[in-house]
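Only a portion of the chains appears, each positioned as in the full assembly.
First chain written, first letter: the chains are A and B, and each begins at residue 1.
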Amino acid sequence: MDAPTVQPAAEHQVTVYYEDTDALGVVYYANYLRYLERGRSELFADGPAGIARLNQRGILVAVYAVNLKFLAPARLGDLCTVRTRTKGGSAYRIKLDQQIWRDDLQLVAADVDLVCVDRNFELQEFPEDVLERFGIDA
Amino acid sequence: MDAPTVQPAAEHQVTVYYEDTDALGVVYYANYLRYLERGRSELFADGPAGIARLNQRGILVAVYAVNLKFLAPARLGDLCTVRTRTKGGSAYRIKLDQQIWRDDLQLVAADVDLVCVDRNFELQEFPEDVLERFGIDA
């Protein structure tokens, strides 16, 4: 997951505020997952507003698995970049490579698997428009 | 709002974790509102599970107004007590006095007004069982 091979499908800028940090003076580990979600949202048509419309159609996108490595800390006032690209998937699984960088230093490496569920959180296929958006043939 | 006059209707213990703190080494100001909500939940029958059942009845309890004073900071590992008492109200408004203490030091003073709304967030009367629970004649 080294920089040269990164082919971001979406880049999202995040500024670190107090809300993100903890008493160690760095971003609290769980909050990087909030950054990753903001970055992922860029891959959906019209971002979080588009995701809200998917929900109204009974299409809920949920994270099934996350593998995270915390390589370096971010601090108050840092400007970070969340880079997200689709690694592949199927009608039932979208696999993402997500990275968080500050300038040329990688802070976080994440593999994220998304699934599609209905309002009862039962697994269902992703709709075609979402799969096309992510460049997945199903 | 000095200690001797406090007549808590409910007390709730909170431990400060990293998640609650920020880069200044103290609890982040917004997170005290999470503590206040945990403390308030004790006033409802069966706590947050009871609140979830109210929601299923189309009864949503929302905060309309909060007046907060931050008197002293809490730090990682502190054990705090949230004291909540009903100050009065009506069928349309429940007024609470909430305080957060560490030992004999008051950290936060809060006046909280709750309202009842339906699923469209339109104002409605609190149901009788809730008003009785809070000791309000309506």
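By our rule, a residue touches a chain if its C-beta (ideal position, glycine included) is under 8 Å from a C-beta of that chain, and two chains touch if they have at least 3 such contacts.
Predicted, not measured: the structure shown is a model, and the values here were computed from it.
Shown chains number 2; the total number of identical copies in the complete complex of this file is 4.
What we mean here is this: only the chains that are shown with their structure count from here on.
Note: centroid distance chain A to chain B, computed from Cα atoms, is 33 Å. Residues 18-19, 21-26, 28, 30, 75-76 of chain A touch chain B in their complex.
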